[in-house]
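This is the structure I have questions about; it appears just below.
Yeah, one chain of the complex is gone here, protein chain that is, but the others are all in their spots.
Naming follows writing order (A, B and C), and every chain is counted from residue 1.
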Amino acid sequence: MRQYVLKIDCKDEKGLIYRIADVVFKYQLNIVKNDEFVDAERGRFFMRAVLSGEADMGAFQGTLGAMLPSDAAIYCSQERKKNIVIMGTKESHCLGDILLKHDSNDLNANILAIVSNYDDLRPLAQKFDIPYHYVSHAGLERETHEARVLEVLGDYTIDFLVLAKYMRILSPSFVSHYAKKTINIHHSFLPAFIGANPYKQAHERGVKIIGATAHFVTNDLDEGPIIAQDVIHVSHEMGWKEMQRAGRNVEKVVLSNALDLALEDRIFVHENKTIIF
Amino acid sequence: MRQYVLKIDCKDEKGLIYRIADVVFKYQLNIVKNDEFVDAERGRFFMRAVLSGEADMGAFQGTLGAMLPSDAAIYCSQERKKNIVIMGTKESHCLGDILLKHDSNDLNANILAIVSNYDDLRPLAQKFDIPYHYVSHAGLERETHEARVLEVLGDYTIDFLVLAKYMRILSPSFVSHYAKKTINIHHSFLPAFIGANPYKQAHERGVKIIGATAHFVTNDLDEGPIIAQDVIHVSHEMGWKEMQRAGRNVEKVVLSNALDLALEDRIFVHENKTIIF
Amino acid sequence: MRQYVLKIDCKDEKGLIYRIADVVFKYQLNIVKNDEFVDAERGRFFMRAVLSGEADMGAFQGTLGAMLPSDAAIYCSQERKKNIVIMGTKESHCLGDILLKHDSNDLNANILAIVSNYDDLRPLAQKFDIPYHYVSHAGLERETHEARVLEVLGDYTIDFLVLAKYMRILSPSFVSHYAKKTINIHHSFLPAFIGANPYKQAHERGVKIIGATAHFVTNDLDEGPIIAQDVIHVSHEMGWKEMQRAGRNVEKVVLSNALDLALEDRIFVHENKTIIF
Partner (left out) sequence: MRQYVLKIDCKDEKGLIYRIADVVFKYQLNIVKNDEFVDAERGRFFMRAVLSGEADMGAFQGTLGAMLPSDAAIYCSQERKKNIVIMGTKESHCLGDILLKHDSNDLNANILAIVSNYDDLRPLAQKFDIPYHYVSHAGLERETHEARVLEVLGDYTIDFLVLAKYMRILSPSFVSHYAKKTINIHHSFLPAFIGANPYKQAHERGVKIIGATAHFVTNDLDEGPIIAQDVIHVSHEMGWKEMQRAGRNVEKVVLSNALDLALEDRIFVHENKTIIF
């Protein structure tokens, strides 16, 4: 029996679940798991179901579409390994964590390539036999550099682009190529400490907790929809470098958790927020 | 428009959601919120929905029952304030926390009475004008004492019996009177440190984290279905009394959270576990 | 045997611990507990010791002062219950939590009075027999209102002024009267969501964690030295009112923990930061 993930996101209306369950039943599909949420404030309906069975899924989606409000976004895909490309700069902890999980079959994705604006991470990529593309930004205007990166990325069919401590700001034009597909890890508990060197900012402010935030990348720097966050306690004894070091464990775990959610098609993005089942 | 909570717990079968949604639709009820879970291992289906509308709910339940497997437990109730009785012994932090929330209309329940085997909590009960029943166990056999407590409780119609640091073990006979309705707070992270003085045990073991567990009471001491748990970090600097003092904040918050879940009809109990939406 | 808390805060120099231990030894005092920290970046030494013994503590402090750098701040006090005044507005959860702890002898302080710009909290104050001063701000300029509050406070000798959800901004003039003595609870994980209605801001931003921050009040709104912070996880299911409700448990626990630290003389404030032993 095949398994499918069905995601529906539409204007809320009476009887939606009945209509959907009716179509599912008619196509002899079984609902293995089902989550719904209505954002009452915005009048929006979100549903994610795992279906099993053998049906003409094209026809199923057609029938379903005809029953739903005209603004409905329907996603229906057989469960499969997604394809990701990872972008990094110099720091290896997030990249390494993903590579290790991939290596032990603990990541439900194929890593197609690693792209970096430095060559520092190449030895790590080589250990795990992942193609490494060094696209230096030295001496280049942002748009020229991004054009070269896009050219490299263009060779791959990418489900998710993972920014594993990629330390360059992306232009709206770049972002638009992988909209709702680009996941970034920010080394602070957003919206605190937006911008450069959050650990230094955190240390100067004297906070007692630091954190990390995984979010989709949008045109507003550090303002994209948040997927996952976590924190650790810190004390006056820690300088900003100790905070940075301690924070790495949070960064890699938060990015890894966010990536898992994306790979399992558990995330809806609506306006600047995520709904996660 | 009235709001109802519908809870269904039955053997898993194909088409359950369709059948339920069909009945809901026919009675012109709207699904405001819906959660489902299938315990694949045990082959069991759980669903909780918030419905709004005006319908003959008796007829609705009848129709629904006819469509569901014969073992289905159907609970359907208009949203309302539940009635609780709180039992305590000497410690006031959990009781006080519930009284405060009640006093500021932050608890979705009526507190009918407080019952204790000591008289120490009476002044606190009086501050908040809650009837206080002192049922001493001094010189009594367990069953005689429990009979007296049951007599007191018998005057009230109780949705949930809350053991807010009630420090006596309850007999199976007592427990059977309020089965799946009695919520206890245990001052450890169960199943660690079952039994007497968990903080002393925790201190002796040298743990770095302590916690609290809210659970339904069953005949197996400290073995009932867990509703909520939380923890805090501790260090070598803390003696067991400091741990106990620090632990009180966790105990009261965990009990309060568990009680909220119960009051909102969010908990299913199946065998020795809870399913919580 | 009496117990004393000794706190020293001065420019860092070689041999400080030796000099201090030498004086302690000469006065036949025993060091029960000792913590030190050197802020290398700022070249500053912090030490807190608990001493026991019978000595002329005035002479002890004089001798100690003569051995230390001229900028040394020396605090030496017999362990004693501190005197606090609590200020609130309408919300009762933080105030109630402190009153409950006080009532069960779990707070190492005397609560001298409660001051509020509304009369809503009076019934709660009365339950616990604490003098309540209602100082309405209605129709008054800020400085006139503050003058009236200061007049009320002037009748008390206050170790710490606790803002338990006091919802008015204090002027620099007011703050200066209780500098390093005024503890506020802010209902967000500072520095995120400074200003009004942080839960609404948090909900709009779609964060996955919310928190609370206890800090000393300075002239810079929400910028004072942080004492304690904690967080809880939230989800897309929660509107801002649910976040606010859930946040109350964090607020009261964080304020309570910060107050305990203050009451035990465990906090140093240096520039905009705290050092906490």
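Following the convention adopted for this analysis, a contact is a pair of C-beta atoms (placed from the backbone, for glycine too) under 8 Å apart; a residue touches a chain by one contact, two chains touch by 3 or more.
Only a predicted model underlies this, so the values are computations on that prediction, with no experimental measurement involved.
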item	value
Residue of A:His133, A:His187, A:Arg248 or A:Lys273 in touch with the missing chain, whole complex considered	A:Arg248
Option touching the unshown chain, where A:Gly96, A:Pro131 or A:Gly239 are the choices	A:Gly96
Option touching the unshown chain, where A:Glu13, A:Asp56 or A:Asp106 are the choices	A:Asp106
Subunit B, residues in touch with the chain not shown (by the definition above)	37, 39-41, 189-193, 205-209, 211, 225-231, 235-237, 239, 272-276
Footprint left on subunit C by the chain that the document does not show	14-18, 21-22, 24-25, 30-38, 40, 233
Subunit A residues touching the omitted chain (full complex)	91-93, 96-97, 100-101, 103-104, 106, 124, 127-128, 245, 248-249, 253, 256-257
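As a convention for this text, only the chains that are shown with their structure count from here on.
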item	value
Distance from the mean Cα position of subunit B to that of subunit A, given in whole angstrom	37
Between subunit C and subunit A, distance of the C-alpha-averaged centres to the nearest whole Å	41
Residues of subunit C touching at least two other chains	none
